[in-house]
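Shown here: the complex without one of its protein chains, the others still in place.
So that you can tell them apart, the chains are marked A, B and C in the order they are listed, and the count of residues begins at 1 in each.
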Amino acid sequence: MTTGRLEAFSDGVLAIIITIMVLELKVPAKGDQLADLAPLWPTFLSYILSFAYIGIYWTNHHHLLKAMPKVTGAALWANLHLLFWLSLVPFTSGWVGATRFAPMPTALYGVVLFMAACAYYTLQTVILAMDGPDSVLARAVGKDIKGKVSPLLYLAAIGLALVSPLAANGIYVLVALIWVIPDLRIERALADPPDKSGA
Amino acid sequence: MTTGRLEAFSDGVLAIIITIMVLELKVPAKGDQLADLAPLWPTFLSYILSFAYIGIYWTNHHHLLKAMPKVTGAALWANLHLLFWLSLVPFTSGWVGATRFAPMPTALYGVVLFMAACAYYTLQTVILAMDGPDSVLARAVGKDIKGKVSPLLYLAAIGLALVSPLAANGIYVLVALIWVIPDLRIERALADPPDKSGA
Amino acid sequence: MTTGRLEAFSDGVLAIIITIMVLELKVPAKGDQLADLAPLWPTFLSYILSFAYIGIYWTNHHHLLKAMPKVTGAALWANLHLLFWLSLVPFTSGWVGATRFAPMPTALYGVVLFMAACAYYTLQTVILAMDGPDSVLARAVGKDIKGKVSPLLYLAAIGLALVSPLAANGIYVLVALIWVIPDLRIERALADPPDKSGA
Partner (left out) sequence: MTTGRLEAFSDGVLAIIITIMVLELKVPAKGDQLADLAPLWPTFLSYILSFAYIGIYWTNHHHLLKAMPKVTGAALWANLHLLFWLSLVPFTSGWVGATRFAPMPTALYGVVLFMAACAYYTLQTVILAMDGPDSVLARAVGKDIKGKVSPLLYLAAIGLALVSPLAANGIYVLVALIWVIPDLRIERALADPPDKSGA
């Protein structure tokens, strides 16, 4: 049993999530001036950030599934669980945009990112359990600083959102930036597999 | 003729169904407080349940198509028939949420699940007819208790919905839970194919 | 250069077309009784018919691309041209449903089906030109009675729609029924390739 169809389905869901978010950018019913687009700015900025986050999850998911030796029931559902939380990003992103980065929507945006990060961590743990402690993935993940710091930053942003939504959104941008570089640790480890010969 | 493109098309349709359901969670036009999301709770709960059901069908479909030796016209249309009923889930799920689990929408939700279960059973029968009575799938399906009990539970829930929609929705949750574990019978049988050597 | 990505893209577009049609079935804003769904019946019937037509095109497209030796610029654009007309089916299907099978929408539905049939014929011609007159596809298409009769029936239905939309819709159902059986001529010819040995 290969991981091909799991990838194909996940690609489909992620491709749809990343694209339907643009439907929150509603064409103005009236008006053909740039000023008529002004109310859409917050939604557009929120769209850029969410597009980047879905892109980040796609690239990391791409690396993670390469390290998955086979598809088990646990892996299938850990993967669907991750897709579930990511499927809520268009909603929270749209609410943040519609309310111009209001406190509560900004906090909820962070809650969904936090839950997605936990779901990603769970999927990674399921795959690590299959691979064993000496696997390429285990070596690659290593101490996994980014993976552990990100949820903490989301939690900080959720609390901060109610005081200063601007700062909270700044944290979301920051976390996105440190992830845009795809999981090069895994890339490097895959290029340099563990020595099996014992020599 | 391989089953690859049948899988790819089915994956595409299922990925879209599972994702467009989230469009029923409409961003509140006004309001940036948690209280403004309160009317969305029933829709959100219904979304979780429907997401799980589409996920269940996807994982079982994944296993079923692995046992399909070739694509015939009958299999193509049995598969499209299944996708047709599943494509109605976002509509019935949205109606259940919009009416806060009212009796008639809850019953209709069950009707669509029942029809999808029948369509799945038909597809399985078509594939079994190709494979023969000694095939891996035939052995795996065996007495197929889950497959036979689920439609009966849907029928019970449809009747019950008009009296107690809460109980009916409880049955839908129960059936989902007994299916979330993917069709391990098939997984086990594939891992342990029938002995062809006669030894 | 293989036909794999052409298939994948076409599968994606057809999967989306077949699924977004269900968005025309709008959840009633108010009302939780079966009677509240009554206005949706025409849209639902139209959805069934259109689902069948997209399914027909998908299965036949599946067979046609198997006979395509390579991807050329002409084939790419003949394929996109076909997808363009099929992409209009959700719109015309929705209009037919919203107007309860009114004459003009029924005629327009036929126009889109007619144009899609012409686009399919063009794509088939492009592939036949690559394959040569002795190819499997050329033998399989043969006199292509269904392929030639269908556009004539669409034309008849378009004219008839303005007088009796019911009869015109009956013709669309009839044409769908004669196509639901996938292009078995091609299936048979592929199973029985032309004798190359000259023996």
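Details
Here is the rule we go by: contacts are C-beta pairs under 8 Å (C-beta built on N, C-alpha and C of every residue); 3 or more make two chains touch, one makes a residue touch a chain.
Just so we're clear, the structure is a prediction, and the values are computed from it rather than from any experiment.
The omitted chain makes contact with just one of the residues C:Leu45, C:Ala102, C:Cys118 or C:Val180: C:Ala102.
Here one chain is not drawn; of C:Leu49, C:Leu88, C:Leu128 or C:Ala156, the residue touching it is C:Leu88. The missing chain lies against subunit C, touching residues 1, 5, 8-9, 12-13, 15-17, 20, 23-24, 73, 76-77, 80, 83-84, 87-88, 90-91, 94-95, 98-99, 102-105, 108.
In the full complex, subunit A touches the omitted chain through residues 7-8, 11-12, 14-16, 18-20, 22-23, 25, 27-29, 31-34, 48, 51, 55, 58-59, 62, 66, 180-182, 184, 187, 190.
FYI, only the chains that are shown with their structure count from here on.
Rounded to a whole number, the gap between the C-alpha centres of subunit A and subunit B is 27 angstrom. The multi-chain contact residues of subunit C, meaning those touching 2 or more other chains, are 12.
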